[in-house]
Structures are given as structure tokens and as C-alpha cells.
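There's a structure below that I have some questions on.
Of the protein chains in this complex, all but one are displayed in their positions.
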Amino acid sequence: MNVPVRQPVAGQRLMVVDCDIHPAYATPTALYEFLPQRWRDHWSTFGTFFRPPLIGQLPFPRMMAGGMRIDSFPDNGSPPGADLDLMRRQLLDACGVEVGMLIALSRGGMEERNLDFAAALSAAANDWQLHAWCEPEPRLRAAIVVPQEHTEHAVAEIERRSDNASFVQVLMSPRTADPLGNRRYWPIYAAAEAHNKPVALHVAGFSGGHSSTPTGWPTYYLQEHYAQATGMQSTLASLVFEGVFERFPKLKVVLIEGGFAWAPALCWRMDKAWERMRAEVPHLKRPPSEYVREHVWFTTQPIDEPDQPEHLVDIIKWIGWDKIMFSTDYPHWDFDDPAQVFAKLKLTGKEKAALFRENARAVYGLP
Amino acid sequence: MSRRVLAKVSEVKPGAPKIVTAMGRQIGLFNVGGEYFALANRCPHMGAELCKGWIVGLVQSDAPGEYRVTRPGEFLRCPWHGWEFDIKTGQSWCDPKSVKARNFKVQVEPGSELVKGPYVAETFPVTVEEDYLVIDL
Partner (left out) sequence: MQASLAGAIDCDLHPPLPGVTGLLPHLSAYWRDQITNRYIDKLPFQLSSYPATSPLSARPDWRPAPGQKAGPEPIRTHVLDRWGLGLAILNPLHGAVALFNNDMAAALCSAVNDWVAKELLDAEPRLRASILLPVHDVELSLREIERLAPDRRFVQALFLAMGEAPLGRRVNWPLFAACQKHGLAVGIHAGSTYRHAPTYAGWPSYRVEDYVAQSGAFETQLLSLIAEGVFQTYPKLKVVLMESGLTWLPHFLWRTGKTWRGTRPEVPWVDRAPAEIVRENVRFTLQPVDAPRGEPEVLARVMEHLGSDNLILFSTDYPHWQFDGEEVLPAGLGRTTIKKMLVENALDTYLRLREGAAGERALSEETVP
């Protein structure tokens, strides 16, 4: 379906930084060339080994075309997100994307239970991002994929990649074995802080061993989709209460695709509970909301659409105009189009500029 | 307003809409059981190319766990977020009052009438032998 969606009008182009783009592997073995023989053999014999019950699929089948925009399947039969040319035409050119943040989700070792294999996969995924995406397309930036349960390798991988300007952040799954604020993950934050890389937490389908809600597994995809929002809230609460931001005062965290309209209520709730219980967490020197205000950024997709758009403006105000960053989630089905996404919000030019690019520029230190 | 000839009737098959351009705008032509309908190729939600979505029926249910596909071929599911639109009216199922795809009234006219004018066919010659789909734009 090689049809340009929209021709941008010269002079009126809306330039955006897209904080959530998913590149896909053109073939199931696309990573082989970046793996040592030992791990190619392992992979072809034993496969990857995740915690969910099915191989290569989630137990909650997605709604639209396997979770993809129907129009994002390349003609050459590769999966959505695998064809750079189509990505250029459908997203980068059509939507005026100046800089696009790659979020390489699958097979980066984030969910692999065999930690040595996880390490090899993450290194391979990082090489692949450079080779297949950032080198041919200078608008794209990579995130250092790290297997969060293998802290040692994660730190080494951050050290190894940080000098390469194509890598602008560190990517972890929030569905970890322990809540992300847990001290076992702190060496990763130390490395990210030392190298001035924000830590990106993108919602993930694969569980780190826990059910997706605190009262067990849901039934429908509709519920599993929502569990990403409750999960992201608990992730943020964990980072705050365990003292991550107190210990790493320069750490930046970007929450991707977990929603943001819940953030004010969560902050009020955290502050209120902290007021009562602060003796339990004396390592926190300030109300939780202040750590969030200082250290955390949110991406917009999937944008919430209240009947009255100004309600969403309230939310953005409460979080802070400088904390929200536009994202499309291309090529996934719940894609947001920059031409439409804030259309009903009646934003000023300055507010638009902040959401579409300036905030991301500041966080990632983009030119 | 002018009347436009958009396609030959024979070109628009059930389940296979034809997307045409008229006056600079894309319009999807649909054949639902021999009746013809036209929708703007633009989703009222976030602007996806609506007519490239799936032609589906409406899934309904009398009770949890019971599923019925009704009105097969009469609905269009948007290629992005999957909202469902009634091809005959353009109305969305989820919010028929406020979310509605632009629709146009389609008429079938014999070529023998059309060749006399004042109709306009932008992209192809009109011949007497065929029937055509015509809308007011």
C-alpha cells in the first residue's frame, strides 16, 4: 500500500520530534548477523525463552491486524515497521518528523530468561539499530536496549554505546521481575545518570513474571491494554518511593505509551499517603510530586480524548507544559497523527512547539 | 454544486470499494448488495484513510459470551483505531451523533443520459453502453 498519506505543504510544515517509533525486523533471523555463532545456534534450537505461556505471541491477541495500522504493511511482505522506505513516506516525511526516537521492543533481550542470551540479544539489537536504521536515516535516534535483569551487562552496554551520538537514551521494560525502584536496578540508573542518558520505560506486553494486574490476569485485550496504564503508575510510584530520584538527582525518566492523564491524580495520592507515612520512608526528603515534576517526562500517545477537550488541557497544566512530549507509536494501531492529535485543544503556538519538539529537544539535548 | 461521474458501475464490486478523486478530494465508492454508497476517504476521528479499512459486519451480542455478526458487509472498520462506520450513513457505531464520516448521495445513471451532459467525468470517457455512479459535489 505505497500511498503517501498527505503531502506536507511547504512553509506550513509542522516539525515534530516523535518520541515513540517501533522498528521491526525484516525477517525472523535479521539479528543473526549481529550474533556470535554460539547464540545463533542457541536461538535456532531453543528459541527465545520468555515468561508468558505462548511462544512468539501474547496470550491477549491484539485487535487490529496484530496491533498494527492496516496501512502500514509493506508491499514486500515484511512486517510493519520493517521497511525504512515506507516509514519515511508514511511517517517521517508525511508527518514532518525531524527526529524520531526508535523504541526497539522485541528480541532486545529485555524479556529473555537466559541472561547470557539476553546480553547477546541486547548487544545485537543495538548493533542492528545503528546498521539498519540510524546510519541510513539520520533523522532516527536509537535507545540502548538493555536486559534489566542482567544489571552487569546492562551497565556495560550503556558504557559501550554512550559515546555514539545516535544513542540518546536507555530503554528498559517496566514489567520487571521486581518493581523498577528496587535497588537491584540501581547500577543501571547510575550508569544512565553518569552518561547523561534518560531512561526510557516503554509499556511492554511481556510480563516479568507477575500478572498484569494486582488481582490477577484479565480476560480481554481491552483490559490488558488498560493494565499498561495501571502498571505504569505503579512503576512511577516505585521509582519515587524507593528513593531512586533522591539517590540519582540528575536522572531523567521518560514514560512511553503508558498514558499521562493519570499522573496528577497519582501525584496527589502519593503526596497524601506520604504525608501520613513519611516516617517509613525517611530517605524521601520532599513530597513525591516534586520528584515527578523534576525527573519525569511523559509521551502523548495514546492521547486521551475527553468529550470536553479542555479537560485534557487541565491535565497538561497540572503536569507541566514542559513535561509532555509528542509520540506517534508508528506503526501500531493506536497511532496518533500530529496533524490531528491536539487539534481540539486550542493550543497556542508556544504550547504546540513545546509538546511537538522543544520538550524533547531539552530532554535529549538535541540540537 | 456540480454533478460528477465517478466510476463505472461495473468497477465497484461488493466488498471491494473503489477510491476515486473528485474535485481534489478522495471518495470511496461502495457496493452493498447492489446499492451504492460514497464516503469521504478520511476518518472523522484522526484522519486515517477510512476507505482502506476493512469491510465488516456489525458484531452484536444478546448476552456476554454470545456473539452475532449482523449486517455483513455494511460496516467499515477504520485502518487505524478500528472504529466502526455504517457505510450507508457514515455514522460511527460508537458515537453515531457526534462521530460521522462524510457521506455523499450516489446515483446510478445510464451512460446514454450522461453523454448529453452537463455531467463531468474527470478521469475517463463516458460511453453510452455502461451505467455510471454519479454524485453531487
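Order as written gives the chain letters A and B; numbering starts at 1 within each chain.
Definition applied: a residue touches a chain if its C-beta (ideal position, glycine included) is under 8 Å from a C-beta of that chain, and two chains touch if they have at least 3 such contacts.
Fair warning: this is a prediction, and the values are worked out from it, not measured in the lab.
K.L.:
In the whole complex, not just what's shown, which of B:Cys94, B:Val108 or B:Val128 touches the removed chain?
P.N.:
B:Cys94
K.L.:
Who touches the missing chain here, A:Ser78, A:Thr213 or A:Gln340?
P.N.:
In the complete complex, the chain left out is touched by residue A:Thr213.
K.L.:
If I consider the whole complex, including the chain that's not displayed, which of A:Met270, A:Val292 or A:Met325 touches that chain?
P.N.:
Going through A:Met270, A:Val292 or A:Met325 one by one, A:Met270 is the residue touching the chain not shown.
K.L.:
Pick out which of A:Thr176, A:Ser327 or A:Asn359 touches the chain that's been left out of the picture.
P.N.:
Of these options, the touching residue for the absent chain is A:Thr176.
K.L.:
Could you please point out the chain A residues that touch the chain left off the display?
P.N.:
Per the touch rule, chain A residues meeting the hidden chain are 63-64, 174-182, 207-223, 225-227, 229-231, 233-235, 237-238, 241-242, 259, 261-262, 264-266, 268-274, 276-281, 302, 304-306, 311-312, 314-315, 318, 333-334.
K.L.:
In the whole complex, what residues of chain B lie against the chain that is missing from view?
P.N.:
Against the missing chain, chain B presents residues 59-68, 81-84, 92-95.
Simple rule for what comes next: only the chains that are shown with their structure count from here on.
K.L.:
Just the number, please: Cα centre separation of chain A and chain B in whole Å.
P.N.:
Roughly 38 Å separates the two chain centres.
K.L.:
Which residues of chain A touch chain B in the complex?
P.N.:
Counting only chain A, the residues touching chain B are 1, 3, 5, 63-64, 69-71, 333-337, 339-341.
K.L.:
Can you name the residues of chain B that touch chain A in the complex?
P.N.:
46-49, 52-54, 77, 79-82
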